[in-house]
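This is the structure, below, for whatever I ask next.
Just one protein chain is left out here, and the rest sit where they should.
We just call them A and B in the order they show up, numbering each chain from 1.
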Amino acid sequence: MGHTLGQLAVKVQGIVKGDADLVIERLGTLEKADKVALSFLANPKYQNHLATTSAGAVLVKTNELADLVENAIVVANPYLAYAQLSHLFVPKTHGWKGVHSSAVVSLKAILANDVVIGPNVVIDDDVVIGEGCVIGAGSVIGRGVKIGQNSIIYPNVTIYHDVVVGESCIIHSAAVIGADGFGFAPSKAGWEKIDQLGSVVIGNNVEIGAGTTVDRGAIENTQIGHGVKIDNQVQIAHNVVIGDNTAIAACTAIAGSTIIGKFCTISGGVCITGHLTLADKVHITGMSLISNSIAEGCSYSSGMGMEPTTKWRRTVARVRRIDEMAKQFAQLKQQVNKFLEKVDK
Amino acid sequence: MGHTLGQLAVKVQGIVKGDADLVIERLGTLEKADKVALSFLANPKYQNHLATTSAGAVLVKTNELADLVENAIVVANPYLAYAQLSHLFVPKTHGWKGVHSSAVVSLKAILANDVVIGPNVVIDDDVVIGEGCVIGAGSVIGRGVKIGQNSIIYPNVTIYHDVVVGESCIIHSAAVIGADGFGFAPSKAGWEKIDQLGSVVIGNNVEIGAGTTVDRGAIENTQIGHGVKIDNQVQIAHNVVIGDNTAIAACTAIAGSTIIGKFCTISGGVCITGHLTLADKVHITGMSLISNSIAEGCSYSSGMGMEPTTKWRRTVARVRRIDEMAKQFAQLKQQVNKFLEKVDK
Partner (left out) sequence: MGHTLGQLAVKVQGIVKGDADLVIERLGTLEKADKVALSFLANPKYQNHLATTSAGAVLVKTNELADLVENAIVVANPYLAYAQLSHLFVPKTHGWKGVHSSAVVSLKAILANDVVIGPNVVIDDDVVIGEGCVIGAGSVIGRGVKIGQNSIIYPNVTIYHDVVVGESCIIHSAAVIGADGFGFAPSKAGWEKIDQLGSVVIGNNVEIGAGTTVDRGAIENTQIGHGVKIDNQVQIAHNVVIGDNTAIAACTAIAGSTIIGKFCTISGGVCITGHLTLADKVHITGMSLISNSIAEGCSYSSGMGMEPTTKWRRTVARVRRIDEMAKQFAQLKQQVNKFLEKVDK
């Protein structure tokens, strides 16, 4: 898997300082990289690591930084360059080629010539799978699903009927795309199921994490825009629309019919209630509850960080009585002001 | 899939206003329905949409509303009628019939004659599956599991040994029913596993969402009542008992041995601690922490909605010092009152 420093520099439009023929075998962190590893300095505050790193070479932003190490690639954005070069060092993730003999593929499905279908994959009628796709072992691709070219579906994914997945998408294991949205009409006898007649449409270059669930729409489709990145165990309810290039961290839940803008960054453990509209470029910090629409693309929070339990308990007890305290405070203020007025006269 | 308006009206005990022979091909929202779609007006506040909808017909509550559109079905509960009619418009979800040749079915399992067992399903010894059940591709049904008639198990579900699933249940993909409850006894050497010897018993007409986990009991069974509806990625710990017709939204977690009443509605992202008892008809709003039992069936909350991060940070800083503020306030109040008393004399 070796690449010379010179070859790597070309890939990221960087300039080599030092030995362009040095063979790089892997990527590494500044702290732990060895002589055949390329590291990177993304954050200037770690600059002091340059003096001590054992890395064979380092991606850096300036000539001055390059001078602090033996070998470097100077590049405008070292972190982006690291990301781009990471693609060259991926080990072999599976040993399968072509359509595995144990896969169950409907005669009514259309597979492009060069797809990899792993063992025990199930592909139902009317599925269309584009060139270069890899479907991992045990995944189930429902009736009428369309998957665009170069998408990777990891093992044990489930995609329900009629879902559309774009090109160059990645869906991780145990994700479920297109299960029924949670819709019921109350009746005297209990809850009457509302069959979910919409689907899920996923754009290009979308990544969906392990165990994430994206429900199909009640009548219209749930929509995930191009370039959206979704972490593990995220829940996206029916009819949600997510704008292009929004990133959503793990364990966040988005309730039904909410519309999220483009280029939003939503941290982990967030709950967003239903029927809201969030503007583009909204940032939400971890464990916040979003219960109102957001018109302006800035940062929002409601998570409260921990304290030692004994102190926290006193805080909670006071918060519970804050309404009473506020009333007493208003009264005292009035009393004082009245008295002071009288005195002033 | 077409049905005439007249046929649909009969299904929901409604009265046609307009063309009873109109053929309806699909359901639609008031905003997006076309000429062959039936829509519904569930919430009177959207009444103005009746003037502009392109829907072929609309489910409405009164004759007066019916007069605002060309074709209508007048029915006591349009939302419930929409739910009932949704069942007629479900597309074909899978292309399999009978027991697929790739399924692994124990000779000691008993399958009713008309079940559908999808590709790569695994059915262990002593399983009993009732009439009309559909077991989706890749699902694993453990030793001794009983599934009542007309239940649908979607693909890649796992049901552990000895679990009982009622009639007309729906379990979505990646759900896990009957995994071990989280039980360990501390010892000097670490944690000693407590084998979970109970099971899970699920009533009739229960729906369980994608990625939801219901753990088996430690000694007794975990119990899910009839008509319970559980959304995606809900966690139900060992020994929990959930009363009939309770509905639980996504990403809620219920800790061990808690007993939840009937007809409760629990929003998403809620955490309920262990060993509690919740009355019937309790409503819990999103992202609340329930750490005490609830004796009365009303609404409970502890979620706090977001604010702009800069403002929120000031709020949090003040909340952290609320105990100090309360003490200073009490002191000031005493000071003022003492002074005013003296003045009064």
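Just so we're on the same page, a contact is a pair of C-beta atoms (placed from the backbone, for glycine too) under 8 Å apart; a residue touches a chain by one contact, two chains touch by 3 or more.
Note that the structure is a prediction, hence the values are computed from the model and not measured.
When the whole complex is considered, the residue among A:Asn48, A:Asn63 or A:Ser102 that touches the unshown chain is A:Ser102.
If you put the hidden chain back, the residue from A:Val99, A:Ala210 or A:Ala279 that touches it is A:Ala210. When you scan A:Leu41, A:Ala174, A:Ala255 or A:Ile294 for touch with the missing chain, the hit is A:Ala174.
Residues of subunit B in touch with the missing chain: 102, 104, 106, 108, 120, 122, 124-126, 138, 140, 142-144, 156, 158, 160-162, 174-176, 179-180, 182-187, 190-195, 197, 211, 213, 215, 219-220, 233, 235, 237, 251, 253, 255, 271, 273, 283-285, 288-292, 298-302, 304-305, 307, 311, 314-315, 318-319, 321-322, 325, 328-329, 332, 335-336, 339.
Mapped onto subunit A, the footprint of the missing chain covers residues 26-29, 32, 77, 79-80, 82-84, 86-87, 89-96, 100, 102, 118-120, 136-138, 154-156, 170, 172-174, 205, 207, 209-211, 226-227, 229, 231-233, 244-245, 247, 249-251, 268-269, 286-287, 303-310, 312-313, 316, 319-320, 322-323, 326, 329, 332-333, 336, 340, 343.
Just so it is clear, only the chains that are shown with their structure count from here on.
Centre-to-centre spacing of subunit A and subunit B amounts to 25 Å, using the average Cα coordinate of each chain.
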